[in-house]
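A protein chain is absent from this complex, but the other protein chains hold their places.
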């Protein structure tokens, strides 16, 4: 880096390394103190903002919802209310309206898009057995093209009443949700794509299709457990 | 590159008598049947696109030469070829203002910044096209069906879009065989593909005419036959193997060979003398590399067509290929490149 660097002679080596040590430790302590102070000062606000962002997303995919509760899907296939996500178990959010009535579940799904993994949140209403909302949590799709999945109206309109109807014995989805070309939607379980964002919009259709196939039968079977107990409040 | 006055150069001093402008003129001859067929197939709009590209390329070359105080090099014909090739790789209803930007960038960024003809590492027309592909991805994938009615009398609103405004696509658009395959797994008839009865970029549809143009240049020894042969061979063999593994999932090798810009790219763009390796072995490595990339991009990539990127990457690699297989000087030790 520079020519100023000199090799310490043996006689001064002891004092010099002592000096180095004190300097590094001193700076380290100062820096650590600074970081801890700032961390403490901002922690609360950061957590609040994060929770707000997630809650906003839940509210967006479940119209009419004003509060939500996180549920974790255990290895045994049973949903349990939790306060913080632990481990890798899938998380869903149950949404309630002002009077505490259970309206639906917001489910997270992800899959390969054009550029990278796309993470989405979608709302499922067991009452009507439809998908009622959709929101992109994270995507790196090409700006101006792939990111149309977040903006184009006719695409977003897919997710206001997308059928995720179960078979008569409620064991699986009757017609898996599939993506189709723009203008080719003819069934309530089809997701109409976007010309110019073919791959990204298809990816969304497939993500929802795969996610609903596994999650919806489980959620429907346990829909009672999402309802709020009056005493739980 | 070409100075009209006294020519001082290093050896060899005796040359074959084929000068740059003779070669370039012959390349133009080889391209002309495709231009005529393209205008016949896609109508007047295609003619405007080709003309805009030609004027933009030649004009840019001339202006840049004048501004840098050098004699104009448009007479060597290389700008004409760049213009024609760029025009032939664009969709038939591509807006003129975008075509002009592409032409300017082809010459300025693809050739002039590197020091003009002979110093450009990439094929200039493909540099321009790559920019257009990234800048205006929607316009460059808006296709027009071949042999539609009224193609000589209808002036597309898209072609004459006001500069810097979004082109409005009027009338019908048609998917290319490659995108139809990519998104809907529909393959087109190989015969239609070979004859050019399908939709696509202006000059890429008729594989037959392109092959004829290429053969003309090869017989006149103005093109290295190893390049197209190794590219097309690699694509054919590789897609043939895949087709044998699962004919439902992978397209037939004939489909791969005759669809999209492969024929045009292999014959007229990958063979660019400046961007390809020098030695026969190097040229074959270069061709196999491009062929491999074409198959990989088309079948597993996100885009339906990958010839352009394959050739550009091949161009970028060719100095390394030359370096790698450079013969050892007698008596010296083998050194790592």
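A and B are the chain letters, set down in written order, and residue numbers restart from 1 in every chain.
Criterion: a residue touches a chain if its C-beta (ideal position, glycine included) is under 8 Å from a C-beta of that chain, and two chains touch if they have at least 3 such contacts.
Keep in mind that, in the parts below, contacts and distances are computed from a predicted model.
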item: The complex's invisible chain, by UniProt name, from "Dissimilatory sulfite reductase D (DsrD)", "Anti-sigma F factor antagonist", "Ion-translocating oxidoreductase complex subunit E" or "Transport permease protein"; value: "Ion-translocating oxidoreductase complex subunit E"
item: Residue among A:46, A:78, A:117 or A:157 touching the omitted chain; value: A:46
item: Residue among B:134, B:191, B:244 or B:296 touching the omitted chain; value: B:134
item: Positions on chain B where the hidden chain makes contact; value: 98, 131, 134-137, 139, 161-162, 164-167
item: Touching residues (missing chain, whole complex) on chain A; value: 1-2, 4-5, 8, 16, 19-20, 23-24, 26-28, 30-31, 34-35, 38-39, 42, 45-46, 49-50, 52-53, 138, 142-145
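Criterion: only the chains that are shown with their structure count from here on.
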item: Distance from the mean Cα position of chain B to that of chain A, given in whole angstrom; value: 44
item: Chain B residues within the chain A interface of the complex; value: 137-138, 141, 183-184, 302
item: Parts of chain A lying in touch with chain B, wherever the complex brings them together; value: 114, 142, 145, 181, 196, 198-199
